[in-house]
Every structure is written in C-alpha cells, then in structure tokens.
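Complex shown without one protein chain; remaining protein chains in place.
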Amino acid sequence: MMKNYIPILGFLLGGAVISTLADRYWLDILIFALWYAYLCTTWNIIGGIAGQFTFAHPIYVAVGGYTSTLLFNHLGLSPWIGMFAGMAFAVLLAVIVGWINYSRRLPHLTYALITLAMTFVGVIILRSSQFLGGSEGVFILRGNDPANFKFFDKHVYFWIILVAVCLVLTFVTWLSKSQMGLKLVALRDNEDAAKMLGISQLKAVLVASGISAGLGAFAGTFYAQYLFVIDPSVAGSHLAVEIILFTAIGGMGTVWGPVFGPLALVILSRYLNAEFIDFKGLGQVVYGFLIIIVLVFLKDGVVSWAGKSILRQRTKSKNARKTQ
Amino acid sequence: MLEIKGLDSGYGDVGILHNISLSVSDTEMVAVLGSNGVGKSTLMKTISGLLRCTAGSVTLAGKDITGLPPEQIVEAGLVQVPEGRHLFNGMSVLENLLIGNTAKHARPRQKELMEHIFELFPVLAERQAQAAGTLSGGEQQMVAIGRALMAAPKLLMLDEPSLGLAPALTHQVFAALRELNKQPLAILVVEQNVSLALATCDRGYVIEDGEITLSDDAAALRQDDRVRKAYLGM
Partner (left out) sequence: METLIQGLAQGLAIGGIYGLITMALTIVYSVTRLLNFAHGDLMVVAMYLAFAGVNWLGIDPYLSILIIAPLMFGFGALLFHLIFARVLRAHVLLVVQVTLGLGFVIQSVLLMVFSANYRTVQSVLTGKRIFIGDIVLQAPYVVAFVVSVLTAVLFFWLLHRSTFGRQVRAVAEDAEAASLSGINVRWVQMIVFAGALGTLGVVGPLVSPVFIVEPTLGLHLSLVAFIVLILGGVTNFIGTFVAGIIIGVAEALGGLYVNPPEFAGITPYAIFILFLLFRPSGVLERS
C-alpha cells in the first residue's frame, strides 16, 4: 500500500531541490506549471476518475480567489482562513450544478454545456459588477505578511503550491483505491451496469464534483495572493480548455497524467514564446498540435501509454524467460 | 461461387472462429447450423466484411474478397441480410429498397430488380409508401430480403431469417428463398431452426465452439445421430 505514496514523496523532495537551483525567471514559470498541475489534478477527480466532462473549474477558481480577497480587503480576514470560505462556496456551486443535471437524469452532454455556459455567464457578471471591480478585478496591497498569505520571496509560493499538489496527489492515490473511487470508475466505464448494482450516480457525482470544486477554489486564492490581483480573465472558458487538454495529454484518470501534462506543456510553451518573441502565441500553436497528435495516436495520453508499454515489455520478458 | 478456406476470426484479441472452410456452388442453398453462441453470427460478419479475419481467405466467383470493407463486398456480389433485419425504420419501404440499390453494377437494373421483388412479395408493392418500422415482422423480413436483392447479388447470405417470426411466416420466407434459389441464386443461410433448414437446403455445415464439426448433404444430416440428438430433439 505505502509504496504507492513513495513517488509523491520523491516529487516533493525533487521539487524542493529544483527550487533552490532555479532563478526568479524559472521559478515563476515553475510556479505556474505547478498551479496548472494542481488544477488539472483536482479536475481529474471529476473529469478523469468520474468521467464527467466539466468546464466549471475556472468558475471555482474565480469563486475561491474573489471570496478570500474580498474578505481580506473588506473585513481584514486572513486569506489563510478566507480561502476556506471560498472553497465552501465552490462546493455549494458544484453541488447545485450537479443536482440540476443529475437529479433529472440528464445526459453528460448537458452537464458539459451547463458548466461551459457558467464560464461565459461568470465572466459577464464579474466584468459588469462594480463591487467585484469590473474588468480590472480586485487588487491586494503588496507586502510581506506571512500571516496574510503575502510573501516577497517567490520560493515560499513555490513550496506552498508544491505541497498543495502533493497533498492532492496523495488524496487522489488514496481515492483511486477506495470504495468511493471504485464506484466512480464503475460509473464511468459502464454506467448502466453500475446503476443496476445500486450505485447512485447523483450521489457519486455530487461528492466527486464537490471535492474537486472545493480543492480547485484554493487555486484561486493562491493566484490572487501570488499576483496580488484577481480579475475576470481567470473565470473564462479558455482556462477550462487548457485544464482539459493538459490532463488529456498526460492521461485522464491516471494519478500522474494531470501532473506530467501541464508541467511539460507550460514549460515548453513558455520556452517557445520566449525564444520566438516575434510570433506571439507560437507556443500555444505548437502544443495545440502536439495535443492533437498525442490524442489521435496514443489515445489515452502519455502516462497511460507509457504504463502500457512498460507492462507489455514486462510480460514480454517474462514470456521470454518462460520459453528459456 | 463462394469458397472459404481456413478462416480464423474474432473480436479484438478474443478468437472465436478457428479454421473454418466451406463452399457454396452457383446453384446451391447451404445452411450453417449450430446452437447459440458457437460463432455463426461471427462467421456471417466476417464473410460480409464487418469483422476482419485473422487468417484464411474468402473467394467469391473466383475473386479474392478477403479483408475488403462491406460495401466493396456488396459490390463484388455478396449481400447479407443481417440478423434482426436492421431496416431503416424511419424510411418508407420504397426508400429501404432504393438504399439496397447502391452497388454500381445494380443501379442500371433498378426498375427490373424492383419489379422482380414486387412479384416475389406482392404485399411490398402495396406497402411501398409505408414506414418500414410500422410493418409486421414477416413483412419486415421481406423488406430486408428485398433490400438485399436490390444489390443484384450473386450470393445471398441470411443470418437467422426466422428470428421472431411465427412458424407460418417462417415457412413462407423459406419458400421464397427456395424460389430465389431456382433462378438460380446461391444462398448461404444461418439458422437455428435446424429441421426447417435441413428440409429446405441442399447441404449443411454444423458449427460447434467455432469449428466445423460436421458437413454433409441435408438428407444425410437429417439421418445423422448426432444431429438428431443435438438439434432435432429425437
């Protein structure tokens, strides 16, 4: 059992070592890559393991970021505490959306469409509301105030997001072996059979999407505290598409796919955009093509493909040994 | 007409058929017999190109059709009436027949083929404009056969034509097949109703567990102890 968690520990230690070597420029890139990895891992709970296609994560990010920031700016509540309020709101929102769709036994497509619509509605509301700062968003005074989640040293942000990724990974590793995880996978792989066994789709989706949304909301608080601003652009569908594609290229439903995908692609696209500064957006074009190629030819993403290849190698060498 | 040699087939990595060899001559009506789940439908799907075979060859009128996609096999002259009929229920009887007339070599003969089908099944002429889904089971089977005939086949293949039909209707369908066979038209039919199949067909093959275990003239099979015990309940 414990050996499933060793790679996570390795990832944590490896990350810590890298953080001491990276300069400010690379640290910034790595923090964003890890931020995406965090979001993809939380999305993977509902999108990959439970197989429910959702576009709502940008909204959970916005809910988390705006809630903790507004609580801090207006009431002086530390974001360390305010983030839990944001998480609670996100859970509530996710439960309502899940309920609208699955209490009426509507198909997966409408769930995807409702959540996609949420991102458009969210941006419109955030942009047009004075209280929420309109298009400019809400600012946080810069400073170094650890009690209020503010640091001058980027390393601290790196360590926070690294630890957050590892915690969610630990949870996902546990979940995928648990009773709940098995139910979710059963629903994903054969919905009708799972329902016949008495697994409630509504309950499973509500739990999975609630957890996924709540954890996702922390990414919003982190974003606001790192950049000292939260604005409507985080709520847009663009982020949702990125999350889905990063996860898909890594491998949906696997533990490490959602980490590998964003780390590889964010670093690659930042590098390309910096190298070819005249072609603004070249990074996106290249990784967009990469994603299509990976999906068309490897189907399940890099991590599951690698896993299968290793498995095939092993069985091959086993068979070879047998014949010898 | 049809010559199958050493055919292996299945779904994905699961092999179902092993080393199947059979043949149908130009004027013959041949039955493939066996109980549920021995691979009869898999054999049909493999011959008609819905499934890829993993070994062996299929030859139709001297032309190798192994591994061709279904529409090219229809073009070559081998047409299957699928199990459960699979009509286009939302379309009229006429439209179903016209869909059957897709093969290039059959298209110029559309009128002649259609007249011939209405001669064989006069009820279809009356029901031309009716939606296929609203017909009775027997009439639907006639449409399914008619649709296949619209492709001007050299060999007609039927998968369980008696499925879901009352005995009287089943006899009617087999009588029509016999009629077609006299034209002549080579026919290969998979059937669970062994006594009826052996009464109508010239020869039969028995499949058990994906392999052909017995093949002989229909008359000889009717007398065979194993067939009598296993399929005729005697």
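First chain written, first letter: the chains are A and B, and each begins at residue 1.
As a working rule, a residue touches a chain if its C-beta (ideal position, glycine included) is under 8 Å from a C-beta of that chain, and two chains touch if they have at least 3 such contacts.
Bear in mind that the values here come from a model prediction, so they are computed numbers and not experimental data.
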Residue, one of B:1, B:93, B:113 or B:151, that touches the chain absent here: B:151
Chain not shown: contacting residue from A:132, A:244, A:266 or A:302: A:244
From A:16, A:29, A:77 or A:116, residue that would touch the chain that is not displayed: A:116
Touching residue (missing chain; options B:87, B:114, B:165 or B:190): B:87
Interface with the unshown chain - residue positions in chain A: 51, 53, 100-101, 104-107, 109-110, 112-114, 116-117, 120-121, 124-125, 127-128, 237-238, 241-242, 244-245, 248, 252, 279-282, 284-285, 288-289, 291-292, 295-297, 299-300
Residues in chain B touching the chain absent from view: 48-50, 69-71, 74-75, 79-80, 82, 86-91, 95, 98-100, 102-103, 106, 147-148, 151
